[in-house]
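Every protein chain of the complex appears in place save one, which is left out.
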Amino acid sequence: LSVGVLIVGLAGATANTFVSGALAGSPSERMGGSVLAASGLDPGLFLDESKLTFSGWDVDPRGADEIASAHGILPSAAIKAASESLDAIRALPAYVGGYDTEEARVSEHSRPIEDPQGAIEGVAADIEAFRSEHGLERCIVVLLGPPLRAQPVESGFGDTNSALSSSACYALGALRASCGVIDFTPNVTLEMPEVLEAATAAQMPLAGRDGNTGQSLLKTVLGQMFKIRNLRVRGWYSTNILGNLDGKVLSRPEHRGLKMSDKLGVLEPILGYEDFDHVVDISYYLPRGDDKEAWDNIDFSGWFGTRMTMKVNWLGSDSALAAPLITDLVKHVDHAMRAGLRGHLPHLGLYFKHPLGSPIEPLANSYRTLMDFYTSNDKEQ
Amino acid sequence: LSVGVLIVGLAGATANTFVSGALAGSPSERMGGSVLAASGLDPGLFLDESKLTFSGWDVDPRGADEIASAHGILPSAAIKAASESLDAIRALPAYVGGYDTEEARVSEHSRPIEDPQGAIEGVAADIEAFRSEHGLERCIVVLLGPPLRAQPVESGFGDTNSALSSSACYALGALRASCGVIDFTPNVTLEMPEVLEAATAAQMPLAGRDGNTGQSLLKTVLGQMFKIRNLRVRGWYSTNILGNLDGKVLSRPEHRGLKMSDKLGVLEPILGYEDFDHVVDISYYLPRGDDKEAWDNIDFSGWFGTRMTMKVNWLGSDSALAAPLITDLVKHVDHAMRAGLRGHLPHLGLYFKHPLGSPIEPLANSYRTLMDFYTSNDKEQ
Amino acid sequence: LSVGVLIVGLAGATANTFVSGALAGSPSERMGGSVLAASGLDPGLFLDESKLTFSGWDVDPRGADEIASAHGILPSAAIKAASESLDAIRALPAYVGGYDTEEARVSEHSRPIEDPQGAIEGVAADIEAFRSEHGLERCIVVLLGPPLRAQPVESGFGDTNSALSSSACYALGALRASCGVIDFTPNVTLEMPEVLEAATAAQMPLAGRDGNTGQSLLKTVLGQMFKIRNLRVRGWYSTNILGNLDGKVLSRPEHRGLKMSDKLGVLEPILGYEDFDHVVDISYYLPRGDDKEAWDNIDFSGWFGTRMTMKVNWLGSDSALAAPLITDLVKHVDHAMRAGLRGHLPHLGLYFKHPLGSPIEPLANSYRTLMDFYTSNDKEQ
Partner (left out) sequence: LSVGVLIVGLAGATANTFVSGALAGSPSERMGGSVLAASGLDPGLFLDESKLTFSGWDVDPRGADEIASAHGILPSAAIKAASESLDAIRALPAYVGGYDTEEARVSEHSRPIEDPQGAIEGVAADIEAFRSEHGLERCIVVLLGPPLRAQPVESGFGDTNSALSSSACYALGALRASCGVIDFTPNVTLEMPEVLEAATAAQMPLAGRDGNTGQSLLKTVLGQMFKIRNLRVRGWYSTNILGNLDGKVLSRPEHRGLKMSDKLGVLEPILGYEDFDHVVDISYYLPRGDDKEAWDNIDFSGWFGTRMTMKVNWLGSDSALAAPLITDLVKHVDHAMRAGLRGHLPHLGLYFKHPLGSPIEPLANSYRTLMDFYTSNDKEQ
């Protein structure tokens, strides 16, 4: 019996890198960037990723091998060797609502959400069909779609559910089909009261939100240094350039709100004060492709208010940073499902910019929280 | 009754910034950059720096106000307001041996070390005279002189002590006069068996070595991030440009050995592996003055060996970073003297590139060690 | 007999640095950053800046010494020594129209433009009064106000002149009073047909627009290098952080349009092609103050399309870079007035991002144009 993983945004660079890596690589190739791989925790506690079976939804119906070749993130030899199994991974038509990107709303490989309850049932039915087709023990849904348009506060998600976003439909459908849910996006989904209630009712775990891959990770690390050393941050300017779909969507003001809010929110809880200038820019810049680049300028002061600065230039592969974290998260959520945990998982704060169920903490602290969870867990068993 | 602080290298930029700051500033101005100030520990545990009385040795006999004006690190208004008390702080002639800089060896305000035992007694006599003149309760000696020439391994510090460096004479003299000793320099002094034995005999604490102010601090912070996230460091290139006396002396190959060794040694214990390229350059560059600048390039790899890089540009005021750490250390060592601790102090690893008595650890860990020391100490009392 | 300089935006950082420097400094202190000072051209060709008398308009009526102290760009000792003459430099109430900033529109030290013709006459009357009070030979008006809101294309500046911006009123008033005009701002003023016609009628020279102080200057220099070496630019990302009034105003989308257009327009004419990604960000970031900082990332390719990148971090003092260029321009325009030149001055392209009357050229070329103008001019005389 194996475990199914259904991904919202299956054709995106991050999802494809994760899936291609799981099917085309060796365990040692997948270790790089994995917190679990370096943790020293007993691998026997966790699902082996060779046991995963993949499906998902997207407006792009191409096979995973074709998409991987287009992205060019993983070595082409590895993709070629696994092309047969990759070619079989093709997205179901996406559920598309009013908060989705315009590209999604005009696509043909989609199912427009007119009645949210219908969409929720459709998602659940998709999952059940996949589960029974492959004889899967458990399923996990991973939200990796592009950032949605910011939802108006007054929308309510009320009686009629008329304003439910597609990601809410996916999450509610997943819970209806008894799946754990991971949200790696900046969208507001897993903290919606309806979703949280449904998770409690379904006795399912939720892990989110907004993967902590690069610049914000650095803030939780450097912020702690400034805090411990009592070097007062006067200003922190961050710019990001990226040329993938994520960058394109984030370049639109109506889609960047949540992401910006997550990025801006990560520093104050670490530093413990608010009176500094925090600016974050995101620009769509084609030559960078999936290699997200960040430049940070930090102004701080010390002894007698002496002004000093630090600048950081981070050149990372967005998808190569995300894929091992998603692999880890699937293992953690699978573990939580087996352990009967439900709702937000407070031990997974390390993985998220905006952790649900736990405070924003320095990396060293959230790492300790993670390790303590499994170590004390071990002892109890 | 107050506490005396005697500084080796009293006229240097770091020592002067520390002393001028203590005499010319307000408590709040001295908080910036102090680990203790941000720690939340009860200030009542520690000496108030207004209780300090200063002296020291140097080849430069000018008053502290004149030197402070020349360095221009602290605000001129503050220096002017305290000029009378600063002018009274003038160095005793320095003890100068064969490992000292050529500038020191040709200076007139000095006492050449011909007989190490005589120098040790001279240091002790200087301290006793200072102690009785000011009626001091305790004295602490702080080593802040420039990097010495690397000592030949075969020198032995043997029967005749003929090869004792000036810093060893200061440390042994300080212990003979029952002082705690802090070594903020990269010199090999407090780990010499003779010094360690003398500290045990004198029941005095030793704190060292090599203040962890900037680039190496970052390595203990970023190194932990790469370790936790399992991003494999392939290479780390660090260059430093600085234009103060420290920079001038470090530009000489025979003086930079120990510093380089400390700088190169800080990364492997954090990462846990050695198979990466670690290069450190230090260049004397006049326009930078005391504003040490560092540029680091880090090559690392993740998922499927994907290559990524991170670059850090750190523009810090060397002395403004060091002064609050020295203030902290004086308080810690004073506390240790009152508590009857002797030899290396394992709770102070956070302050040093090459901590004596404790392993090289990530900042978050060495900070926890520090806090645990005082917190469990409290409970026991 | 001396020459009068009337500045629109007299209290701004750039204007104040220019005026304070002219009154408080020595000729050698004013040489830094001056193209003329390094050119080797006969200083006798040009007005000596000690002959200048200053006035201008602003919503801030404080004396130039108070403003200089607040900005802190020039040495406080120099400001103090000239405080009497600086204190006398106080702005006339500003003419404020519908395209001005909201700060200007609500200020009390202002004259709202209800009837553009009246404002034009008021400007001319202000100039005439200043001219006769000081017995001035010639007057030059320098536009240094903040970027205006972008004017709707359809506004027309038509029959009623109802939509004339304040900068157009200043320029037309200046021409009515027989002044040469310099526009160091990104506003569309000196290229308006009405202004150009008025300049021809008045036989007066116009120099503009948008001072070429930092990042765009670099583009005209590095762009030429890429062009000559046939390294194909694939993308150029530029971000700017600044914390002065200019930064505050430019952070508003409705005020940044022209500036962005000037910044984006400077590269293609140098490179000779358009198929690359050119992105410019401007962010208001308080800790930077007047020290504008720019970070540029350039992607380019060479032999067999090999991808390479170059990154530039520029930390300049915006006003200290602008002041010597404005000093130069006053001398050039004074020379042009004496030589009877009218309309746009094609030899001054070097000074502007968006030169009027000459193409955008590499710095080396526009410098040659400037030198040729005076050298051949000399010969003819």
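Read from first to last, the chains carry the letters A, B and C; within each, the first residue is number 1.
Just so we're on the same page, a contact is a pair of C-beta atoms (placed from the backbone, for glycine too) under 8 Å apart; a residue touches a chain by one contact, two chains touch by 3 or more.
Predicted model only: the values in this text are computed from it and were never measured.
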For the chain not shown, touching visible partners are B, C
Would you indicate which residue among C:Gly63, C:Pro324 or C:Gly349 is in contact with the undisplayed chain? C:Pro324
Looking at C:Leu41, C:Val59 or C:Ile73, which makes contact with the chain not pictured? C:Ile73
Please identify, in ascending order, the residues of chain C that touch the omitted chain? 17, 21, 25, 29-35, 37-38, 73-75, 78, 217-218, 221-222, 224-225, 227-232, 301-306, 308-317, 320-321, 323-324, 350, 362-365, 367
Missing-partner contacts on chain B, residue numbers: 234-235, 237, 239, 241, 277, 279, 281, 283-288, 293, 295, 297, 299, 311, 313
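The definition used in the following text is that only the chains that are shown with their structure count from here on.
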Once you've mapped the touching chain pairs, tell me: line, ring, star, complete or other? line
Two chains sharing the most C-beta contacts: A-B
Same or different residue numbers at the chain A/chain B copy interface, by half rule: same
Using the average of all C-alpha atoms in each chain as its centre, how far is it in Å between chain A and chain C? 48
Taking each chain's centre as the mean of its CA atoms, chain B sits from chain C at a distance in Å of 50
Among the residues of chain B, which are close enough to touch at least two other chains? 313
